[in-house]
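Just one protein chain is left out here, and the rest sit where they should.
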Amino acid sequence: MHNLTIKQMSEKLHAGEITSVQLTQHYLDRIAKYDGELNAYVTVTPELAMEMAKQADERLQNGTAELLTGIPVAHKDIFCTDGVKTSCSSKMLDNFIAPYDAHVVTQLKKVGMPILGKTNMDEFAMGSSSESSYYGPTRNPWDHQAVPGGSSGGAAAVIAAGLAPMATGTDTGGSIRQPAAFCGITGIKPTYGTVSRFGIVAYASSFDQAGPMTRSAEEAAWLLNAMAGFDERDSTSLQRDGADYAAELNQPLNGLKVGVPAEYFGEGLDPQVEKVVRDAIAEIQKQGAEIVEVSLPNKDLAVPSYYVLAPAEASSNLSRFDGVRFGHRCEKPKDLQDLYTRSRAEGFGAEVKRRIMVGAYALSAGFYDAYYLKAQKLRRMVRDDFTRAFEQCDVIMGPVAPTPAFNIGEKTDDPTSMYLADLYTIPVNLAGLPGLSVPAGFVNNRPVGLHIVGPYFSEAKLLNIAHQYQQATDWHKQMPAQYQ
Amino acid sequence: MSLGKTEVEYISRLAAIAVQDGEVDEVAAKLSNILDLFAQMEAADTQGVEPMAHPLDQVQRLRRDVISETDQHEKLQSVAPATSEGLYLVPQVIE
Partner (left out) sequence: MSWEVVIGLEIHAQLTTNTKIFSGSSIAYGAQPNTQACSIDLGMPGMLPVLNEAVIGKSIRLALALNAEIGKKSVFERKNYFYPDLPKGYQTSQLQYPIVGKGTLEIEVDGVKKIIGVTRAHLEEDAGKSVHGILPGMSGIDLNRAGTPLLEIVSEPDMRSAKEAVAYARKMHELVQYLGICDGNMQEGSFRVDSNVSVRRPGAPLGTRTELKNINSFRFIEKAIEFEIARQIEVLESGGKIVQETRLYDADNDVTRSMRSKEEANDYRYFPCPDLLPVVITDEDIEAVRAQMPELPDAKRARYVAEFGLSDYDAGVLTGSRELAEYFEAVLAATGGKDAKVCANWIMSDLSGALNRAGLSISQSPISAQHLAGMIARIQDNTISGKLAKQVFDAMWSGEGSADDIIASKGLKQITDSGAIEALVEEVLANNPAQVEAYKAGQEKMLGYFVGQIMKASGGQANPGQVNQILKAKLGG
């Protein structure tokens, strides 16, 4: 059953050929069988899943079902889920049973998608490899030596290995697109404000954005339709009435202007990855698109700018983890200061501590102008680069990451080398633009993604391009042999 | 830029994260590496550029002044490390 497309699953569910209970049980069985080696789930919720599956079956029978009713879903462990542990893969929240649902969780519950569990991630979404999880690293289903990417590495791995048909992720600096690329699946980060952040444990508020992680672009469009929507509880939630992200899927690509920035094919890009990406662009060209040279001159300033701003916001967002109202509290604090400093030192892992500390430093007296304010100015320059580029083209294409998935442990000792690998995804978050990763081939049996970035609110166009590409290619249909 | 023990202690206090004596050198080294990355910003000419706090040029939406929350303190305190009589407990606050 896990080899079916979502469309096929939905048709069979609606036709009564299979039930949601059967489908959900099938995935729970696969999780029990395979997740021990992958470590892609932090929490599996069989009882909740089966209960929701039964309710979905009732809806399928009484005719109130929607397209995705009865299709199970796995949530990244950053989405608060009422009554379920929501850990953010941190010791700090190892004991946190969320007392409410994130907006995204509510939305997908309304659709009737049984929750299989919560997926592993980099602690508090800070990382690009899912190695900083308190629960240990997730392995890449294509190669157990490799990382699945991050921070939504667990989500990408469960889709690649067929341990969930659909998954949710979040992307602050590339955390949907890069693991999607590393695991050979499709993932889209929508325009900032498209999906409510309510109930998503915040990393960097002006960057965080949730999105779908699926096998195909068509499936991503459907899941995004269910996740997105105005939420009055999030001040940054946008009102985009009547948006249908699947509406343009079948448009031909004739006349599409694809911008290819020279800066995205420069030093540091693995030549084999470059070939995969250029081949993919050639395929889109073959379908009628026109290639335009564009320039993003401030690309290199994006990484330092992001690594000032996101940690600065994080240093403040994570102050609420103080051992008082929820989360880890140290044993026998001797005074208030001890309660704070020890609870936080014990509850947070090394990378999270580093980002909190560097963020606090960037905001501190004497450094604010040189670091924080400067980074905010660069943020605008990076955004303006995109604005100018989109005067010449409809979308921009390039690599998602400079290399395929690297090995577990390869970069853990050198945080800045890991930061620098985010160079293609980060500019998109600085600007708040939508970006998508679509499977485009392999290098040494490790998947490579094509990065498609568009102007604000161009999700339907990005999904259209990816869908058309997937009509001509089968990279997204491939699965690691051992999980077929 | 290279951080010393004093800076690490200052940052540790700002962040309210204890750094053990044995960890100071490693923390200082890794933070210093990150600050080297920040230093790449220096060369950029940002004269006349407005800082950008937010990706969208939107304005704040307002909420109606109507009570919408009910008492949930029992549920919310079920995840608290230490409470008594509805209060969260902390080591004595000296005022």
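Order of writing sets the labels: A and B. Residues in every chain begin at 1.
Here is the rule we use: a residue touches a chain if its C-beta (ideal position, glycine included) is under 8 Å from a C-beta of that chain, and two chains touch if they have at least 3 such contacts.
Owing to the predicted nature of the structure, the values given are computational and were not obtained by experimental measurement.
Student: Among A:V84, A:A312 or A:C330, which residue is in touch with the absent chain?
Tutor: Per the contact definition at the top, the residue touching the missing chain is A:A312.
Student: Tell me which residue among A:G199, A:P261, A:G435 or A:P455 touches the hidden chain in the full complex.
Tutor: Among A:G199, A:P261, A:G435 or A:P455, only A:G199 touches the chain that is not shown.
Student: Name every residue on chain A in touch with the hidden partner chain.
Tutor: Within chain A, the residues touching the omitted chain are 80, 86, 88, 93, 96, 98-100, 102, 197-202, 204-206, 232-236, 312-313, 315-316, 319-320, 322, 324-326, 336, 340, 360, 363-365, 368, 372.
Student: Can you list, in ascending order, the chain B residues touching the missing chain?
Tutor: Residues of chain B in touch with the missing chain: 14, 16, 53-54, 56, 58-69, 71-73, 76-77, 84-95.
Everything that follows uses one rule, which is that only the chains that are shown with their structure count from here on.
Student: Residues of chain B touching chain A in their complex?
Tutor: Contact set of chain B toward chain A: 7, 10-12, 14-20, 27, 30-31, 33-42, 44, 46, 49-56, 58, 60-61, 63, 72, 75-76, 78-82, 88, 90-93.
Student: What part of chain A is in contact with chain B in the complex they form?
Tutor: Interface residues on the chain A side: 95-97, 99, 192-193, 206-207, 232, 235-236, 238, 298, 300-301, 303-305, 307-308, 315, 319, 322-327, 329, 333-342, 344-345, 348, 353-354, 356-358, 360-362, 364, 370-371, 373-381, 383, 414-416, 419-420, 430-433, 456.
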